[in-house]
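One chain of protein is taken out of this complex; the other chains stay put.
Chains: A and B, in written order; residue numbering restarts at 1 for each.
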Amino acid sequence: MKAFAYARPSTTDEAIATFSSSSGAKFLGGGTNLIDLMKMGVEQPSTLIDITRLPLATIEEHAGGIRIGAMVRNSTVAEHPLVRDRYPVLSQAILAGASPQLRNMATIGGNLMQRTRCSYFYDPTYAHCNKRLPGSGCDAIDGYNRMHAILGASDQCIATNPGDMAVALMALDARIQVLGPQGPRSRLAGDFFRLPGDTPNIDTNLRPGELITAVDLPPIDWATGGHYLKVRDRNSYAFALISVAAVVGLDSNGSIRRAQLALGGVAHMPWRVPDAERVLIGQTPGDGAFRDVAEALLKGAKPYAHNRFKVELVRRSIARALEAASTRA
Amino acid sequence: MPSAIGEPLDRVDGRAKVTGGAVYSAENNLPGMTYAVMVTSTIAKGRVASIDSAAARRAPGIIAVLTHESKLKLAKSPDDISPDSAADRRLQLLQNDRVLYAGQPVAVVVAETLEAAQEGARLAQVRYGPETPSVSVDASLAGAFIPERLSGAGDPGRSSRGDVQAGMSQASTRLEQVYTTPFQVHNPMEPHATVAVWDGPDGLTLYDATQGIFGARKRVAGLLGLAVENVRVLSPYVGGGFGSKGPTWSHVLLCAMAAREVRRPVKLVLARPQMFGPIGCRSETRQSIAIGAKPDGTLTALKNDVVTHTSSFDDFVEPASTPTRKLYSVPNNSTTQRVVRSDIGTPSYMRAPGEAPGTFALEVAMDELAYALTMDPLALRLKNYAEQDEDGQKPWSAKSLRECYRMGAERFGWAKRSPEPGSMRDGHTLIGWGLGTAMYPARRSPASARARLNRDGSIQVEAGTQEIGGGTYTTMTQIAADGIGVEPSRVIFRLGDTQFPPTPVSGGSMTTASTGSAVYLAARALRDTIIQRAVVDRNSLLYGAKPAQIAFENGRLSRSDRPGQMETIQHFAAGLGEPYIEAIVNAAPGQEKEEFSPMSFGAQFAEVRVDADLGQVFVSRMVGAFGAGRIINAKTARSNFMGGMVWGVSFALYEHAVYDERLGRIVNNNLAEYHVPVNADIGDIDVIWVDEADHHVDPIGAKGIGEIGITGSAAAVANAVFHATGKRVRDLPITLDKLL
Partner (left out) sequence: MNVASLSAGIAATVPLAEAQTVPSASEIVDCAITVNGREYALTLDPRITLLDLLRERLHLTGAKKGCDHGQCGACTVLSGGTRINSCLSLAVTHNGDFITTIEGLARNGDLHPLQAAFIEHDGFQCGYCTPGQICSAAGLLNEVRGRAKPLDDAEIRERMSGNICRCGAYPNIVAAIKAVRGRVAG
């Protein structure tokens, strides 16, 4: 690991000022991804700004929904009564991720900053990775790409976001609160992440020096049900091949009133197509409707040599997740 | 007399292991310690053009950067391997600029701290002159060769009896299929680690994570030009090996060479990605099986042509054909093994080498045949039961397979199986049951042991050997206690030090048969000595008795003809004139292997639950029934069998070291992506065994249990998946995409 300076500010303003005064600084949350990448030599910050002790660790009711401080640990979010009761899909998604130990360390803000996963990105001894070395090429496109994207990729990068929590936040229309040198602002989860395009080196729309302070979950009175399905190569402690976060509300005669769903394991960011969700409205939950929404979500899907199975797996996973969410709605 | 052997004694090293008190190799922190980190090649073939040693040296805390330009001296070529050591491998010790596989050590950075050494290794940028590597069977098949000998027992590269073609023509049902198993990597939880300390220019102590301290000592002494007795290797605890810690690999020597250069103790621990390449793997196998059978299931012909990899510079042949040679009674049988040379680190022994992939292919083929014949898979096995080793043309030393099938089937409930695939369903879940046969040879090597009675009454038993998780501390304690006639709590058994009597590698499931026999004989010899001394000791109550009249039980010597006349071993010891008396025994196998075929067998049953839509497989239940000679400790044996069965699940569903064939590199070289089972992947495992008396294998009748659990179990899972889904997967691992 390259040497770095360590700072432990006690206020958010001090954290942002420290960032501005040093080039190449990084904020350190639980460290579960950043320290890993620093050990690999992928990340080489000059200064680590430890923000875990900032007063950003509360969960409270806010504007009809709830506000989760950026430094709340993932396990705390998953077990919190407000989250479990009102947003079970988020609780399930977090508990499907990583391991209990890692969830005890990871913060909700840090987890949003988790980098995409790709063997060729993680190991700097691979020569071609546009995400690590812009312009160097992509070893994954013609390499081993079982875990890689089938949607929204570019000829520059086909890596996937490995998150689970982020998929649920996407489905829930969560809003990310940030504080930067220019003051506070917020973004919907859908505007927070990026597709790779020609700049795969940039994972999010966070501006330099901005600090995530909280995640707001909007009120969701139309659905108490929700389901997070994670399909993976072993039963636990593995990245998703495909995941689905589904929230469904039914009207009194059992038809779908509203539905929101996001996919993990398919793209550089959690994948959501609001237009596709509309095909479900007014439909009776069942295979026909589920298939239609899957086809709409999969529009433009482009698999690679080792992940062709993901297309069919997405169809089946969506059907299963919507079935479960509808049953609980 | 109460016997310790067979009892479910708690592990005597249990307390050390659950308190953090057990010291593994890398945990020997010595004064003046320095830290070494290997730089390993990122190309699979070519040359090192340059290494930026200067950049690394400029980093704070760096003591030395060793490369091929350092011209480190060896007493002989690292390609010079001893023909009498099956575990010796050709090593890469910075002697030239050639790169033979990805992950080969090309430099070693030594620093004051681990952090400094890691950063120095990153800064030592290597430039290569790369050549195009080959790591695929297809690319090299034209150059494949048939080896004279297979690795392990040294069986011939091909075998034949009868006439397979004629046998096939007599068959009413014929089956020809190709089965493949992937590259696998051992991945013990403890990374390979060595601490080297020199005592002057001629003396060396190694704390090494090895399954064979004596093999390591010999290899290191030979390459460094030291007298064997001046090299001491210690390894009291090994954090798993599964074969990877059998050979002495390059890093062990590099650690010793670095310590010689910097004249301080050096600690070298492999990073997890470095466990994928320079320390062996299980080769991918491709097995082409042909079977012919009569309508009643009688086999008329059986054939298996196997292709495996070895490296470009050394020979290792995964002996996958041996189950096809021996498991069934069939008059017409032939096997060949072919080997391709690939630009990979040399493959090596991995838990049940040969039998693990060999039983997968054969036992899935037998399941396919059973379906083709509409016959119960168990009935088909019994129909072709081999009453003797038809390959070796010898009787089995003992065989309890029929009993294993019966007991296992009963415990599992096999009779309730509905044969039709997909016929057992629970909502979205398809349930399937499958069966596979387990087999593994019983091996024995020369070994020695010392048993000593100290004047304070304590009994100290020592043998080199290693504790890799099999329970050696505990089983040897039990064997010694029974051999002498004392309670196990009185015996202290020590191992893992080349100053103790020589023993073989902890591999091939032979520790109990080899070292256990030596311990038993040493214990018996000490017992006899004590008795002989007692009957001539005028101060003893036993004075004047004939040795044959003395009973020695529970730490008491008594006259069988005068029951009241007894003496405790404590009292006897206190009367010793010298500090201790001891017996040292060298034990070796006799001619039994010429007369008998020593083999363990078992029957494995698996239940899988498969998500009908998503293809995810969970092995919910397994039963393994084994006939493996005498069981020394019912608790540790059960664990060892069970661990093997977990490996069978892992073999069937998870493990696959994936090469990027363009680059010759393993892409998933970490524990997040090279999947082994986690707790949530393992269901109920039931282990039972036959009380098998094998009088032909060794003095204690033990046949070894460390490896047989992985044999047959992958086939049982694969066959259960077929039964659940109707999909026959012949290419492991069975990942969900193969079931969609």
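In this section, a residue touches a chain if its C-beta (ideal position, glycine included) is under 8 Å from a C-beta of that chain, and two chains touch if they have at least 3 such contacts.
None of these values were measured; they are calculated from a predicted model.
Novice: Can you work out which residue in B:Ser3, B:Thr19, B:Gln393 or B:Gln591 touches the chain that's missing from view?
Specialist: B:Thr19
Novice: Determine which one of B:Pro105, B:Pro191, B:Pro323 or B:Gly516 touches the chain that has been left out.
Specialist: Looking across B:Pro105, B:Pro191, B:Pro323 or B:Gly516, the contact with the absent chain belongs to B:Pro191.
Novice: Of the residues A:Phe27, A:Tyr144, A:Phe192 or A:Tyr237, which one touches the chain left out of the display?
Specialist: Within the whole complex, the residue contacting the unshown chain is A:Tyr237.
Novice: Among B:Pro147, B:Gly470 or B:Gly516, single out the residue that touches the unshown chain.
Specialist: Looking across B:Pro147, B:Gly470 or B:Gly516, the contact with the absent chain belongs to B:Gly470.
Novice: Of the residues in chain A, which ones touch the absent chain?
Specialist: So the residues of chain A touching the missing chain come out as 1, 3-6, 8, 28, 31-32, 35-36, 39, 48, 50, 52, 75, 79, 98-102, 104-105, 235-237.
Novice: Since one chain isn't shown, list which residues of chain B touch it in the complete complex.
Specialist: Its contact residues with the unshown chain are 7, 9-24, 26-33, 59-61, 112-116, 119, 187-191, 234, 236-240, 242, 269, 271-272, 467-471, 473, 477, 488-489, 491-492, 494, 497, 635-636, 638-640, 642-647, 650, 670-672, 676-680, 682, 684-685.
By our rule, only the chains that are shown with their structure count from here on.
Novice: How many Å are there between the centre of chain A and the centre of chain B, using C-alpha atoms for each centre?
Specialist: Going by mean C-alpha positions, chain A sits 42 Å from chain B.
Novice: For chain A, which residues count as touching chain B in their complex?
Specialist: Residues 1-3, 41, 119-120, 123, 125-126, 139, 142-144, 146-147, 231-239, 241, 309, 312-313, 316-317, 319-320.
Novice: What does chain B use to touch chain A in their complex?
Specialist: Answer in residue numbers: 42, 115, 118-119, 122, 273, 428, 613-616, 618, 653-654, 658, 660, 662-663, 667-668, 672-673, 675, 677-681, 735-737, 740.
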